[in-house]
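One chain of protein is taken out of this complex; the other chains stay put.
Lettered A and B in written order, each chain numbered from 1.
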Amino acid sequence: MIEQKTRKLNDDTRVAISMAAPALTGLFLFVVLPFALALVLSFTNLRLGSPLPIQFWGFEQYRRIWLDPSFRQALLNNALFALVVVPIQTTLALGLALLLNRPLKGMAVFRTLFFMPVVFPMALVSVIWTIIYAPGADGMMNAFLKFMTLGFWQPRDFLHDPALALPALMLLSIWQGVGFQMVIVLAGLQSIPISLYEAARVDGSDRWNQFRYITLPQLRNTLIFVVLVTTILSFRLFDSVRIMTNGGPGDATTTVMNEAIKAAFDQQKMAKGSAITVTFFLIVLVITLLQRLLVQEERTIE
Amino acid sequence: MNDLNSTQWMSKQSNQQWFRKIASYLLLTFIAFLFIAPILFMIVGSLKPDELVLSQASTLKAFIPQQTSLQNYRDVFERVKFERFFFNSLFINSTIVLLGLIVNSLAGYAFARLRWRGRSLLLLIVIALMILPFEAIAVPLFFQFTFLGLRNTYTAQIVPFIANAFSIYLFYTFFADLPKELEEAARVDGASPFQTFVEIIVPVSKPVFATVAILTFLSEWRSFLWALMITIDEKVRPLPLAIATFQTLPPIQWGDIMSFGVMMVAPILVVFLLFQKWFVKGVASTGTKG
C-alpha cells in the first residue's frame, strides 16, 4: 500500500511537471528572465546601438535618476495622480454600486452603460478625448464647463496648460476606470448576507447606520483591493500620456513609465530605462505588500 | 398601488416611493449620459462631414447625426489598411487567448490536483509573479526581442503573453474548489491525469475558461505600450497603435479618426453586449483574489 502510494506520487511528479512545463517555461523566459535582465542592465551603461564597450557602473544609473528633475516630477505626478484619482474613483465606484444594488427594474441596463468605457482600449479613448479637450470655445469640454458654471468658464487649452493637463488625464482615467471598480464593489455588496441587514432592521437601525456598521465593514477587503489596484494603475499610467501629451507641457504630465520608455526606447538608454523599471517595480511591490498587511490585519481582528 | 380603496397613508407612502424612484432613474440617466457621451460623440461624429465634428462639438448637435454618410468609413479604408490592422489584432489576440487557455489551465490543474515535488514552491513563485505588471518588464523584454532580431513580428507580440501567472492562479483556485470525488473514479479506472483533466475536469469548468478567455482578450485588445516598442510597420501593427498613428497622420480629419475608432471597438462591443454577464463575472472575480 505504502509502496503503491509512493509510486503514484512519483508518477504525478512526472506528469505534473510536463503539464506545468509550458506555462512555467513561458513565465521564466518572459517574466523572470527579463526582470533579472533589467536588474543586471541597470548596473551598466548600456546604450542601444553604441559601438563602445559596455561598462559596469554600479549604482550610477540609480543615483542619476534620483537626481533627474524629470524623473522626480514623474514620481510626483504619479503620486498626485493616485492621491486624486484613488479617493474619487473609489467613492464613485461605491456610490454607483450602491445606486445599482437596489431591487429596481433596469439596473442591468445602467450597469452595462457604466461598464461600457472599460471595454474601450485606452488608446482609442485617449484619441477621442483629445478631441473632447480641444482648445477654444468650440471644444466640448470647454462648452460643457461653460454650461455648468453658467458662463463663467473661460476656454482653456487643457492638454497644453501646465495646470490643467494632469487633471485632464485624471478625469479621463476616472471615466474609463470607474466601471471596472464598480463591478468589483457590486460583487462585494452582493456577497454581504442579507440576514445582517434584516437583523439590523429589526433592531431599528436606519439606512445610514446600516451602511456605516454593516456595508462598509463587510466591504473592507474589497475596498482595500480596489484602492490598491487603483493606486498601482496610477503608477502604471502611460498610454494616455504618450498619446495625449507626451509628458508635456514641460514635465507636467510625465510619469514613471513615460520616463522609462523615453529613456529605453526614445533615447536608447537601455541601462537608465532598466533602472527606472526596477524602481517602478519596487514601488508596486511596496503598494502590494501594504495591501497584504492591511488585509491580514483585518483577518487577525476577526 | 392603483388600488382606489387604499388608505390615505398608503397612497402618500407610495407617492413618496414613486418620487424617489423617478429621482433615482433621473440621476442614473444623467450619470449614464456622462458615461456614454464620449462614445456617442464618436459614433455620431463618424457619420458627419469632417469639418462638422469639431465645429458642432460645443453644442448638443455633437450627439445628433447630420448630413449622415459613410464617407469617413470609405476614407479610412482608402488612407490606411484598416483590414490589415484588424486582422493583426484579431490574430494576435485569438492566438494568445487560445494557447493561453491550454497552457495555463494545464498548469493550474497540475498545481491544484496533482501532488508533486516542488509544487508549493513553484506555486508561491507563480503567485508572486502576479504582482509584476507588464510595465515592469517591458524595457528588458524589448531589449531581449530586439537582440533576438524578432522585432516587427507576430511572434514577439504573441509568445511572451501566452503563459500568464494570473490566469494560472484563476484556474488553480477554481480547480482546487472542485469536489475530490470527481476524478477519483476515473483515476481508479487507470486513466492518466491528463485524460482525467480533459474528460472530467474541463467539461465542468466552463465558467473559469470563459472568465480567463474574456480577461485575457480584454487586456490584450487594449495593449498599446508593447506594440509601440516592438512593431515597425503596418504589416504586424495592431489596432491600438494603429489608431494612435492614424491620429497623427496628416491631413488630420476627425471624422475619419472617429470612424476608425468605431470600427475598432465595434466587434468587442458586440461581444461585450452578448456576453456581458461573463465580462462582469470575470471582472468581479479579479476582486476576490488575494
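In this text, contacts are C-beta pairs under 8 Å (C-beta built on N, C-alpha and C of every residue); 3 or more make two chains touch, one makes a residue touch a chain.
Just so it is clear, contacts and distances are computed from a predicted model.
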item: Listed names "Cell division protein FtsX", "Phosphate transport system permease protein", "ATP synthase epsilon chain" or "Sugar ABC transporter substrate-binding protein", with the criterion being the UniProt name of the chain not displayed; value: "Sugar ABC transporter substrate-binding protein"
item: Of B:R20, B:R74, B:R117 or B:K235, the residue in touch with the unshown chain; value: B:K235
item: Among B:F63, B:F134 or B:Y154, the residue in touch with the chain that has been omitted; value: B:Y154
item: Option from A:G58, A:G106 or A:G250 whose C-beta touches the chain left out; value: A:G250
item: Residues from subunit A at the interface with the omitted partner, ascending; value: 15, 18-19, 22, 44-54, 56, 135-136, 157, 160, 246, 248, 250, 265-268
item: For subunit B, the residues touching the chain missing from this view; value: 99, 102, 142, 145-156, 158-159, 192-194, 228-229, 232-233, 235-236, 245, 248-251
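Following the convention adopted for this analysis, only the chains that are shown with their structure count from here on.
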item: Whole-Å gap between the CA centroids of subunit A and subunit B; value: 16
item: List of subunit A residues in touch with subunit B within their complex; value: 9, 12-13, 15-17, 19-20, 22-27, 29-35, 37-38, 41, 48, 96, 99, 102, 104, 106, 110-132, 134, 137-140, 142-143, 175, 179-180, 183-188, 222, 225-226, 232, 236, 238-239, 242-243, 257, 260-261, 264-265, 270, 273-274, 276-277, 280-281, 284-285, 288, 291-292, 295
item: Residues of subunit B touching subunit A in the complex; value: 21, 24-25, 27-28, 31-32, 34-36, 38-39, 41-42, 45, 53-55, 57-59, 62, 103-104, 106-107, 109-111, 114-119, 122, 126, 129, 131-133, 135-144, 146, 159-165, 168, 192-194, 197, 218, 221-222, 224-225, 228-229, 239-241, 243-244, 247, 254, 257-258, 261, 264-265, 268-269, 272-273, 276, 279-280, 283-284, 286-290
